[in-house]
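A single protein chain has been removed from this complex, and every other one stays in its place.
This part shows chain A:
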Amino acid sequence: MSELAGEQSSTALARMRTERRRGGRRGAASGITSPKKGPAALASYAVILVLFLAFLLPFAWLILSSIETGSGLNASPTWHFTLANFKAIMNVATVYQPMLNSLILSAGTAALTVVCSALAAYPLSRFHMRFGRSFLYTILFATGLPITAVMVPVYSLYARFNLVDSEPATVLFMTASSLPFAIWMTKNFMDGVPVSLEEAAWTDGANWLQSLWSVVLPLMAPGIVVVFIFTFVMQWGNFFVPFILLLTPDKQPASVTIYTFFSQYGEVAYGQLAAFSIIYTAPVIALYGVLSKFLGGAFNLTGAVKG
C-alpha cells in the first residue's frame, strides 16, 4: 500500500524513459507502415489539451479573483494583486468560528466512524458467518443510497425528539451515513492482516478486544488513517446535512456559512468569497495529498469500490 507511493515517484521517471523510447520506436516504425499515426497522435494530444483547459478554467477564476483588487464577477483580470481579500475575511465570525465548527464536526464524525467500523469489521473479517456475505452486500447497497432522500424523514425524527440544531446529534447522523463505506473499506484492510498473527495472542489467553487492539489495529494503521481521512474529507465538504440539521449560525460549519456569505455578498464581494473558498478548500487538498500517498495513487481507493 504505502510502499507503492514511494515506488511511484521513483518508477515514474523510469516509466517515462521507457515509454519515450517505446514511443520513439513506434514513431519510426509508423513512418513506414502507417502514415496515419502522426496526425492521430497529434489529435489525441489536442483532445488532452482541450480537456485540460476545460477542467482548469473554472479553477483559474477562483484563484485569480481571490488575489485581485476589487474583483467582482468580471473575468477580465486587472493584474493588481493584493492580499486585501484574505485580510478582510480573517476574523472570528467569518472564518475562524465556521472552520473550527467544521473541524469539530468532521473530526468527531471521522473518529466515531473509525471506532465503530473497526469494531464492526472484526467479526466480518475474522469469522465465517452465515449472514456475513449478505450483510456486507446490504452495507454496500446502503453506500449508494441517496442521502438526500433520507434527509426528510431524519429531519422529522429530529424535530420530534428536539434534536434539530444539536451538534452531537448531527455528528451521530453523519457517522451513520459514513459508516457503510467505512465498514466496507476497513473490512478490506483487515482482511490483509493474516489470522495466524493473532493466534499467538489467542493462545496467550487474549480475548478478541485485546487481540484487535494490540495485534490487528497496529498492523493496519495505514488503513485506519485512510478511513479517517476519507471520512473527514467527505464530511468537511458535506453541505446538505448541516444545512438542514444546524440552524444557529454559531454552530454551522464552513460549508454552510460560505453559502450564506455567497447568497448575501456574492455579487459585491466576490474576491472575498474566492479567498474564503480557497481557505476552506486548502485542508481538503492537503489531506487528499496525504491520502494518495497512503494509497499509492487514488487507484486503490476505487479498486476497493470495485469490490
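As a working rule, a contact is a pair of C-beta atoms (placed from the backbone, for glycine too) under 8 Å apart; a residue touches a chain by one contact, two chains touch by 3 or more; residues count from 1.
The rule is short, and it goes like this: contacts and distances are computed from a predicted model.
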| item | value |
| --- | --- |
| Protein name (UniProt record) of the chain left out of view, among "RNA polymerase sigma factor", "PTS system, galactose-specific IIB component", "Sugar ABC transporter permease" or "Biotin-dependent carboxyltransferase family protein" | "Sugar ABC transporter permease" |
| Absent-chain contact - pick from A:V95, A:L179, A:V193 or A:L246 | A:L179 |
| Sole contact to the chain not displayed, among A:I48, A:L100 or A:V268 | A:I48 |
| Identified contact with the non-displayed chain, of A:L103, A:L119, A:A206 or A:L219 | A:L119 |
| Which of A:L105, A:V193, A:V215 or A:V233 contacts the chain that the document leaves out | A:V233 |
| Where the missing chain touches chain A, by residue | 12-13, 15-16, 19-20, 23, 44, 47-48, 51-52, 54-62, 65, 72-76, 115-117, 119-120, 122-124, 127, 129, 142, 144-157, 159, 172-173, 175-177, 179-180, 183, 208, 212, 233, 236-237, 239-240, 243-244, 255, 258-259, 262, 266, 270, 273-274, 277, 280-281, 284-285, 288, 298-299, 301-303, 305-307 |
